[in-house]
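All protein chains of the complex are present and in place, except for one that has been dropped.
To keep things simple, chains are lettered A, B and C as they appear, and every chain counts its residues starting from 1.
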């Protein structure tokens, strides 16, 4: 059997259905709200429409109501969903819920799945993932994890401060990563805990104002202040948190790429439509060489991102670590998407910076992706280290 | 006499005073307001403080209360003022007022100077400049000017639609550029008109929502709908508007560069302070090679921008056209400033995209400068044409 | 069936054998000759060794002594062959012979295959492809074709000047593209002719001195000066030359990419080995952030090139036009390979510019690839046009 790049027909069908749904149903809502959904009614209406369109929860196993796509399948479908900022929310594949479902499916105990995964997969509740900490805690360097969980009778007491906890406001539960052995700076062991939102010692300190605003529920600073959870709140095994984080992060990195690639394509479509229509200096924009160069570079960036994502997804589906290929795909895609949106905005000129099109909004939304899920610099460092070590063997 | 790059001592003194004023008085206000002043009280308080500090209106002739700086002097002082988004507002050198004062000083009749320039220079009123039109009107291509002024007894009737008219909301008057001969696409002749804000047929249609938000008074869409003005409203000569526009645009391009260069330096300072303090992977950020590369590239971009601005200002002060040198300086600086802010934000990581520092705000503010005052592509086209024509001679 | 990126096992085996052969047999010869083979004995010895190693002519059908690889298979094997400048020569897959074999296999009549393809596939003879003309003839714009072929009794008379005809010195025959209808600037019709080297009116005017020197036989200027060929010299149909050129050019574009990708990997390996060993400022180069950034960017460029090549090859194997995907892959790869070699040389410092390693040679060899087979600008123009047209539908 030779290399085959055609998606599975079922995936292809779902992708087309998703594309139609996003263009016909989601994009009008997105444009009406300037790209940012701020109310539960918008979310639930979109999700109901996605259920009706048969495109809801494509990544979740059928027993939890989804289509059970593997990573290669997600690559195709999520890109279509990402064509609108609200597409992932509609399909219930937005961060951080999507990554949490992925993690829970793999690691959670049966009761935990019933209690947390099932309603999450159905869109009945939302969730968050509390890992990142303000300096000098865990950020690019997970080993700096400072939040601690200590044994107490019948459970654990968590103390620490987290920030950029996306979606925490309104989430039914949070998966909190806390250190259960070792010290910040050493690796040691971490454990993941399922913390219910009504736990009184998990406190939402503030909404962090950020350049991006479209991730539903915002980015929160959260304080775990003697927050006690029962033993049943432990997700997977004690001290295995860093390993689980990899289970979540590799794929989550890729699904971010897929979704933002959708926005890159959307930006390109907006710019090309404008270039086809706008006349200046006696030519259409689309006939001017410098504009053509931008359109072509966008096309190249989109194609290369898609190809690198697919490569990484294929490795993940085979059960390989994918550490190098996801780092490569993430670094390239985060920067490529940024370039694409920036060029699209430039092509549109004054219109591009106005709210009359969504390009300024997209520019704000994609910028942080060069930082979260590993800044480009951290990935480059890791990529180079792997190459250098392999060569030294 | 050999080349001398030291500023005049009086300029140097004023620059230092400005730097101190901005750091001590303006920056705290800027941080309190997230970089965007939205009320007259903020504006007037800042301007009063600037008067008290002896740094107000550095560009205006002494007879109108200023320091009478030439372009080279402005280069030094405006950069210091630009260190805060609100510095130019405080010194009364923000766009579009600053460019309007420059234009009025050179072109206005004595009575016009008393009526429009004097209060503007004193900060008693604000103004706007109505040139840009929605497609297919005047934008990158001024010859596309579609707004018309027709002779009526005792004056002119202006009809047309303008957009991105900065500061129009609250301005006491607008300088409106309208076609008085020829047709859109031909060059023909344009004329500048002083239109009082209380003219009932000059209508503010809407505030245009934009990526940037810090230019005081916002960006407006303005309709001239049979707007009649008297003969005394003509600024300079009839049909000389395109020539006057060059009088305004070359210097205005440079003063934009100066101010944004200040923001580039501010961004660099924020990033370097962070890099000196933040530890990760056992090092200070400032000791990591990839961060050092970004810091150095920022320094190079800042130095090159400053040097190109100075070159262009020197030519303008000598009375040369400066068409090529201002185009080069503008294109480079607009892109360099963008890169600097982007790198500074990247160095700061999650903090950089948060509202806890102003870098996300700066990123939004500087992006449109690659488009207004001539998109980079238009300038590159013009630069190349001049080179090719000179070579063909 | 889902997407599968694993090469066919037979391809994989051949690729590994090729990799071993190149490292063990070819690289030492390459290093001895500074990357440039200038004698028939080097060529024939290398080819004999490749036959012995079972890696010769992987792209040719088995009936002509090859392995019959499709484009996806070539992608894997040619990259391994390209790990040395002399690898493609050894495997008989160097330009222009490789592209000529591809063309002849598809288009030539049976007798032509026996006479031209069989000895070419066996390495018994070499060939050239005479399409490019000095300005204002055919170059980036094939329609500018100025060489004409006119009917004469029993055949055709060809008149015109070609340049950059690679390998023409010593080639047994040339495939010459000449206009048989229409005029330069119109498209009209072109025809391909098989011209034997002993034709007295096909004259080698000069070797063109070029930045690159490793393509065997050099780049020639060739004059067709009343060069008469019989009807049997027509390759395929009269007036179908432009269509055949596409048959040759799309795949040839990709095989160039594959081979140069091998040189990119080789450059990276040289640089990483150096970085692992060289100490400076108290660190290994490989531990310095700016060096790590270059190593990582090389890795990303290599991975993205490979992924784009594979995408295009898959489309070509399916019988699709591949116009867009080969243009994207070619543009990206030609520039990526250039960047990789440049960074590798930079990592090696003074050593990198010396003849003690081959990086300076590689830099010279890969530069022209951003120009031949379509300059990046021409491809970008074509890519953008296709996008704009598709959007306008």
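Throughout what follows, a residue touches a chain if its C-beta (ideal position, glycine included) is under 8 Å from a C-beta of that chain, and two chains touch if they have at least 3 such contacts.
These numbers were taken from a predicted model, which means no experiment stands behind them.
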| item | value |
| --- | --- |
| Which residue of C:136, C:154 or C:226 touches the chain not shown here | C:136 |
| Option from B:4, B:111 or B:198 whose C-beta touches the chain left out | B:4 |
| On chain A, residues whose C-beta touches the chain left out of the figure | 288-293 |
| Chain not shown, touching residues in chain B | 1-8, 11, 70, 72-73, 268-269, 272-273, 275-276, 286, 289, 291-293, 295-297, 299-300, 303-304, 307-308, 310-311, 314, 317, 324-325, 328, 331-332, 377, 379-381, 383-385, 387-388, 391-392 |
| Contact footprint on chain C, counting only the chain that is left out | 34, 132, 135-136, 139-141, 144, 163-164, 185, 208-212, 219, 278-282, 288, 290-291, 345-346, 349-356, 360, 363-364, 367-368, 370-372, 375-377, 380-381 |
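We take it that only the chains that are shown with their structure count from here on.
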| item | value |
| --- | --- |
| Two chains joined by the most C-beta pairs in contact, as defined above | A-C |
| Interchain centroid distance [CA atoms averaged], chain A/chain B, Å | 38 |
| Mean-CA-position distance for chain C and chain B (Å) | 52 |
| Residue list for chain B, restricted to those that touch at least two other chains | 288, 290-291 |
